[in-house]
Each structure stands twice: as C-alpha cells, then as structure tokens.
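Apart from one protein chain that is not included, each protein chain of the complex appears where it belongs.
Let's look at subunit A:
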Amino acid sequence: MSQQENVILEMKDVKVQFRLDEGLLKAVDGVDLRIKRGKTLGIVGESGCGKSVTSQALLRIVPKPGEVQGEIRLTRKKKDGSLEVVDLAKLDARGKEIRDIRGAEIAMIFQEPMKAFSPIHTIGNQIMEAILLHTTDDQDEAYRIGVEILKKVGMSNPEQRMSEYPHQLSGGMRQRAMIAMALSCSPSILIADEPTTALDVTVQAQVLQLINDLKSSHDTSVIFITHDLGVIAEMSDDVAVMYLGKVVEYTDVDTLFHHPKHPYTKALLNSIPSVMRESKRLESIEGTVPFPMNLPKGCGFYTRCKLAKDGVCNVEDVPLVEVTAGHSVRCLLVDEV
C-alpha cells in the first residue's frame, strides 16, 4: 500500500514511565502515532499531558529515570538507497546507532533557544559540530554548509553570525539559528517542541512561515508540539490531542476543528478566547489536570468531563477507536456526543 510507504515513523503503544520513590509516573501511556512523509503532525495538549516526553522518546533523550517501552519504527534510507526499518525503542540510548540518527535523521528545535545553545561557543561552532558529526569531515566544507543554511533561514550577514555568540542575537534570530542547526544535516523528521512559545506574535509569524517554507523545500516531516490551538490550525496536516499521557483524539486538522468528537477536544476549542468569535462567556473545563501518578482505572478525563457517566467511564481503560477513516477517538460515549 502506498499509504504505508509514506509513513516515515510509526509509534506503537509507546510508554514512558518514571519509577520514582513516590510511585510509578506514567508520563506517556500507550501512544500510537504515524508521521507521514512531508507532512506535519501537530501534538497539542495542556502542560503535563506528555507531549514533550513523547518527542523526547523519539530521540531517546528522556531524562533519567525514564524508561521507553513499545515500538518506534523509523523508516530510513540506507546508503545504497534501499529502505530499512529501525526500532528506536530497542536501541541503546547511548549507543552509536541512535547517535547517528539524532541530528541526522531526526532533529529537534527546542522552546528556549537561549537554553538550548551553549553560551560559550559561537553559533558557527555549534552548527558546524552537527555537520562535522554527520555530513563531512572537512572543516571548510562544514563552514560553507553552515553559512549556506544560515542564509536559508533568513539571517542577515551569515558570515558574521557564524562567529557570534548566542547572547548577541535577539530571540527571533536565536530561534532562526536553532532552526538552521536542526536543518543543517537535512533530517527527514524535524521535531519542533513549542518553538514559538517564547516569541512575540509578529516574530512568531515569521518563524512559523520559515518552518513551513523549509518543510516544503526540504520535503521534511514535522512533528509540531504546542499548547496553542491557533498555531496548530496554522501548521498541521494531522493533529493528535493528548491528555494525561494518552492520545484522546487523532485526525486531520480540518476535522479536528470542525467536527471534533472527544469532549476534551470540544471543551478545549470552546475555552480559547478567539479573535474570530465574539461571545460573552468562555466555556471552561472544571478543575485541573490530575497528577499522572497512581491514577484510577477508566477514562483519564472522567473527573472533568461534563458527560461522564458513573459506572461506564470509570470502570475500564478506554481504547482509542477509529470512528471514521483516519479519525480515532478515545471515548466510550462517542456515539452520544
């Protein structure tokens, strides 16, 4: 099936658990996702829903004592052109294989460019480090690629920027440098973890446009993680809504915003004050997200859901069910909603 070939990364029942003194913390609890070639998958959810940990699991950079379980199947091209499938979850997190993939196959843009860059190395050195690791051994060649990529992300005076330190750049410029670094080895998947949250709206608009342009010119797949539904609508082809470590709804972006099925998605959409909608009162979700430790059985949203039924929703864990082609919902009452 051509559909299958286009899937570049597939996550099956991925779990990330932290064994803490207080108990077992299930940060990611059985996530199934597919990332298609050249498309953007948006992951949206509130803080603590496991969206960042999911992306860390892909790169196997989950902080200790986190453990990754399940299957993460990455399809990649070998040097001779044939395709091979690697299960990232089975790799040694500190081994050579995963280090070849990090940066080269899957690259990441972090939320805070100031924290993600080393303050004591120049932008040029940091970009060249990745290139020297993955693409070439030649310093001059690496420098040339570095300048090229900085130019591509719209930095003025790329040669000068190469010898500047991160603190000399403004927030938007730093994020551009970050994107340049991520793209320097032409990865097939780019993970963007809240890349614009720390930026002002006018600068955010610039960065979002840049990511979209580069995505189409490089044919890169993007995993876009954010809590901002506006940005999701702007950027994504498919969207996964996460709540308490689980995907509660997974569909294409148009269906999500116009025919959402899960009560959480609906409530979330109704709770954003929007420029386009004038209403007197916002619909809010009662309570707050529970702490993901020692959770009771049943639907994670049970305690806050307006439609929750005692004896139905709080009995067994709710499976993610495909209601129509390409639209999966984790809700027992989906037919009644």
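Criterion: a contact is a pair of C-beta atoms (placed from the backbone, for glycine too) under 8 Å apart; a residue touches a chain by one contact, two chains touch by 3 or more; residues count from 1.
What we mean here is this: contacts and distances are computed from a predicted model.
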Chain excluded from display, named as in UniProt, from "Carbohydrate ABC transporter membrane protein 1, CUT1 family", "Sulfate transport system permease protein CysT", "PadR family transcriptional regulator" or "ATP-binding cassette domain-containing protein": "ATP-binding cassette domain-containing protein"
Among A:61, A:272, A:293 or A:321, residue touching the chain not depicted: A:272
Candidate in contact with the missing chain, chosen from A:59, A:231, A:248 or A:299: A:231
Listed residues A:33, A:208, A:222 or A:333, member touching the removed chain: A:208
Residue touching the undisplayed chain, where the options are A:20, A:61, A:83 or A:282: A:282
Sites on subunit A contacted by the missing partner chain, in the whole complex: 46-47, 170-173, 200-206, 208-209, 227-234, 236, 253-254, 257-258, 267-269, 271-279, 281-286, 288-289
